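One chain of protein is taken out of this complex; the other chains stay put.
Letters A, B and C mark the chains in the order given here, with residues in each chain numbered from 1 onward.
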Amino acid sequence: MSDFTRALAANVRQNRGFFGALILLSVLYITYNFMHPRGFSTAVLVQNANEVVAIAFVAMAQTLPVLLGGLDLSVGAVMTLAACIASELVHGSPAQIMLGMVITLMSGAAFGLMNGLIIVYGRLQPIIATLATGAIAMGLALFIRPNPGGNVDSDLNWAMTNSLWDFVDTYKLFDPDAGWFQPLAWIPVPFIFLFGIAAATWIPFRRSVTGRTVYAIGSSEGAAFMSGLPLNRAKIAAFTLGGFFAACGGLYLAIQTSSGNADITQAGTYTLNSIAAVVLGGTSLMGGVGSAIGSLVGALILRVISFYFRIVSIDPLLQPLVEGIVLLAAVSLGAIRTLRVKNRLDLFR
Amino acid sequence: MTSSDQFDQPIVQLSGVSKYFSGARALEGVDFACRRGSTHAILGENGAGKSTLIKIMSGVLRPDTGRLLVNGNAVHFASPSEAARAGVVCIFQELSLVPDLSVADNISISDPPRRFGMIDARAQRRRAEALLARIKCEDVDPNALVRDLSLSRRQMVEIAKALGKNPQVLILDEATSALTSRDVQTVYDLLAELKADNVASLFISHRMNEVEALCDTLSVFRNGSHVETFAKGAKSDRDIVCLMIGRDVEAQFPPKPAAKEHAPCLSIEELKWENRLNGVNLSVGAGEIVGLGGLDGQGQKELLLALFGVLRGVQGTVNAGGSIDIPNSPAASKSGQARIALVPEDRKTEGLMLPMSIADNLLAASYDKISSGPFINPALERQAVADGVSKLQIKIGQSKDAVATLSGGNQQKVVIAKWLMTDPDIILLNDPTRGIDVGTKQEIYKLMRDLADAGKAILFYSTDYAELIGCCDRVAVMYDGAILTELRGEAITEEAIVAAALNIDTGAAA
Amino acid sequence: MLQSLFSRISPDSRPSVIASGFIVVILLVGTVYTLMTQGTAPLLSPNYMLQQLQTGAFLGIVAAGMMMVILLGHIDLSIPWTLTAAAMMATTVGGDLAIPTAIGVGVAVGLANGIGVAYLRIPSMIFTLGIDSVLRGLMVAHTGGFAPPDQATPLMRFLAADKVLGIPVAIFVWALVSVVIAFILKRTSFGRSVYATGNREAAAYLSGINTRWVIIGAFVISGVCAALAGVLLAGYSAKAYQGMGNAFLLPSIAAVVLGGTRILGGQGRYTGTIIGVVLIVLLNSVLSIMQMPEAGRQVIYGSVIVGMLLVYGRGQKVVS
Partner (left out) sequence: APAVVAGPGVDPGCFAPWDAETSFFQWPAKQGPYKVAIVNGFVGNGWRIQMIKTAKAFAEDPSMKDKLAEFKVVSTGTDAATQLGAIEDFINQGFDAIVTIAVSPEGFDRVIKLADRQDVVIVPFDNVLDTDAVMQINEDQLAMGRTWAQFVLDQLAEDGKTSGKVLEVRGLAGNSVDRDRSIGINAVLDESGGDWERVSVVGNWDDGTAQKVVADAIAVHGSFDAILAQGGTTGVVQAMLDAGHPMVPVAGESENGFRKLMAEHSAEGLKGISIGQSPGLVAIAMKAAVSALEGNVMPQLISVPLPVATYDELEDGVNYWSDLPDNFFTVNEFPACGVNITGPSIMAQSEADAT
């Protein structure tokens, strides 16, 4: 028992960024609900859930390259590419829909794999390689979808963007009003999609040698090599998983909007926001420290901040300024660590 | 030696191995063998090719020519993990620990215990505890991040990690360079144990006394060639050193001048920082070499860093050449009333910009000296670089080569030369001879004495007692963030230093 | 064959050589296209070249500043709105004070970025992003309040759009900026300190280099360069407008990296950046001339960058 508490204490100490983010999120979100005219209701929760899924996945996608000590400037573009693919494929019979989803996710993973291969075997810096492959992803998205549109299955759209009750109701799985089901009926499907995929992929990854190698590379690539860890495999796996997460975001965005849109500015916004989310979630841009779950939390924080603009009244032409200042302030929270540092050499690590 | 008994067959053998780095030779035509159950020292000056040799054995580097045999079979290790599977495990000179992972993670890094295919964190922790206990490091918390450990603890964790791989051949490349004497003893015991288990140990160290105490066989390398292998005791120390550096050495340490009063140049009163410095009082005179002794981690490094302006929130008085401000940055301390220089602990991360040229590294602290206004004067620049290289006899190809291509000892010389260029009054040295060969060490000792004779005040931290005894006019032994004992003159003996370091009163204190 | 050719070029200048070769390839491809479609070869005319250099000057000046920051291993994502804010403030103030105002904006933004990165030690990637959105907010609020004048002053027009001896003045401005930057990097202690800090900040700091000032200085240079580009762009368009800097961020990073500067800092030559800028400008121009649809343009743009970097990488196996 004391063993466990000691481990827990060490965990909290070593992951201050993450726990800080978690507390910040709770405070922000609870306050938001108090201020909202219909706070603490399923409707609000469902709405919030829908809004966060895509950015949360993209932030998780960004986490892996960041843990390696790099950056992926293509995550937004890969998400867009996946959304465009999904907008072409996710309709028809249930089997066709499933196949369409699988192909979408596989395409994203394949693009991530390509990123990984280029970076590993071309020996390129991730940030610059993905700056370029991001343009390629965007070009492919534009080929697939020169104009916004698509016909994603509308039942799927409704079922995936509401509470479990509506999901069951849409597909007539069973009586959604059944008594036993009520404690679960309120849960937003997007949350199940998000947290389900996050848990099912991240936990095994984190607890595999490959996952550990990703951390080791970000922390000290030389040491990782000397320790005989599979560096190339880990890098490729990280980018592939990143591509997969980005595709999850794209798939959800396509389902949510029943369409695809190869919008270059939107892709760029997602990429930049993903970096902000990763930092807010306590992942170090130097690599080696953090987690995809942290980035998920970071993405939630970013979004919850933007929720506030709809419930408080700010002059619309001052909004971008306030938004900018809040973002700057949020990322500057990391400076608190700096003030505590007593040995200036610690500043450089 | 000629027995064909398969137990007598060398466990690792290299034949005709050569290795070149962009044309420059690191090893050439090396034949080398190592037997089961032996503790085998590899000696040679910096850049002799020792690390290259063991990197080849352990799968980090591939030889350009020649063969590597393990148990008589030719092998081609593609990676350190393949070598480890074949029983060849190495503790590298540059540590192979991952700073942001925990001690337990590091110890089982590439082959952790698993449950349901996933890493079993609890089993991993128990394994770490067991291995740490074996090397008497119960004080290291398996959950702690390696980043938070001191260098000596890290070296011990590295040893635990190597032990976890059940080595047939254990290679220690200067793995004891930062260890405290207690840990060194532990390592001695461990090697004896391994020897009894018929494990071969290869041991690289620049400390002759360690080699004496541990090894049964010695191999000397020079300039990338294997010079000779012989049993311990077959040659005198002096002969060995002669083999290593190709010339004779008389005395290791330059003679100390007679004790005299020095005008104080640096005086420190009640210096406090966090809980690591608890009121340090010390003064160093111009022309004096003062050694800092004690167990590792008693605040010696913090003291040097505090004097150099690196630490925040330092309290107390520091009087350096008449100015009583505690500098708040290295930039301030190098240009204060009394100019201060610091040769830092880790040359790779703190002393050098490895990918940059030798010239740029040499000049990094003295741009003001070679500039007129904000502009650099190319003539002065060339002159300064040439001076620096010749003054310390740094072995370089061209001054525009990356400093990373130099051997460890020459890299260290670059760091020292960089600081001598600023013409400092007070020189702080943090273990400057770590990982440096005897010949170079001797040059550094001589240089220190020359600097002292030229009126510099030198504060010198070392983990090697012999150095403190041989070089210092005075030794201040630190314990728990304060100086409890100062030894001077004849009183500087190993017993006295050890006693003071352990805070045992033997009456030897001056 | 090619391999041995590469190895003879020093690794430092390899990117410049390859990029120059690629510029020739782009011009050839473009010329073949125009010969086939119109029977003329306007790309090879001095007039077209000068015009490309004229518009390239804006990107070139931005990239010069960006390079300083990248050499430190940082990045300046605030460039788009620094450029815009400087241009908008310049036209708002107008008159003789227009250009000094713009430069002042650049200095102020650079200081803010530098302090955030050097003192607060917030990663530049994210701090400059925050500054960029604050600047955007400020400019929206600025336009939102009243109708600020947006006409470029005659001097701005002269610097960006006029010609002297048949050569656009903007090219002279770029050349001047280039000389200054190249000189700073090669011949000043500040320039050397930039490389040292970019390589290993701890070692530079322990060498007594004031790394904070180096970082702030580099960001100020980047801000000033962006501001200057804003002045020129406003002069070229005869006015300042919202969002005028958006097209400069990614191309400037690409140009610096294609010019051989290490994205992690510490290595790079200024001539490479110039060549990188010319490459990016010509590539965009030729794609536009060929009326390549956006999709193809993106794919080609990305492939060219990856392709070139892969070619650079050949032969240098050692990874530290």
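To be clear about the criterion, a residue touches a chain if its C-beta (ideal position, glycine included) is under 8 Å from a C-beta of that chain, and two chains touch if they have at least 3 such contacts.
Because the structure is a prediction, the values reported are computed rather than measured.
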If I'm reading the header right, one chain is hidden. Which shown chains does it touch across the whole complex?
A, C
Among A:N15, A:Q125, A:T201 or A:Q266, residue touching the chain not depicted
A:Q266
Positions on chain A where the hidden chain makes contact:
36-38, 41, 43-44, 47-48, 50-51, 53-55, 142, 145-150, 154, 157-158, 161, 253, 256-259, 261-266, 269-270, 303, 306-307, 309-311, 313, 316-317, 319-320
Tell me which stretches of chain C touch the chain missing from the display.
34, 38, 42-43, 45, 47-48, 51-52, 55, 136, 139-140, 143-151, 161, 233, 236-239, 241-244, 246-247, 285, 288-289, 291, 293-295
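The definition used in the following text is that only the chains that are shown with their structure count from here on.
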Keeping to the contact definition above, tell me which chains border both chain A and chain B.
C
Looking at chain pairs B-C and A-C, which one is connected by more C-beta pairs in contact?
A-C
With chain centres taken as the means of their Cα atoms, state the distance from chain B to chain C in Å.
44
Once you find the CA centre of chain A and the CA centre of chain C, what distance in Å lies between them?
31
Where chain C touches two or more other chains, by residue
202, 205-206, 320
Expected list for chain A, residues touching two or more other chains, is 222, 344-345, 349
Which part of chain C faces chain A closely enough to touch in the complex?
77, 116, 119-123, 125-127, 129-138, 140-141, 143-145, 201-202, 205-206, 250, 253-254, 257, 262-264, 293-306, 309-310, 313, 316-317, 319-320
Okay, in this complex, where on chain A does chain C touch?
71, 118, 122-125, 127-129, 131-143, 146, 221-222, 262, 264, 272, 275-276, 279, 285, 315, 317-325, 327-328, 331-332, 334-335, 338, 344-345, 347-349
Complex contact set, residues of chain B against chain C:
308, 310, 329-331, 333-335, 342, 344, 349-356, 360, 363-365, 367-368, 371, 374-376, 378, 404, 418, 422
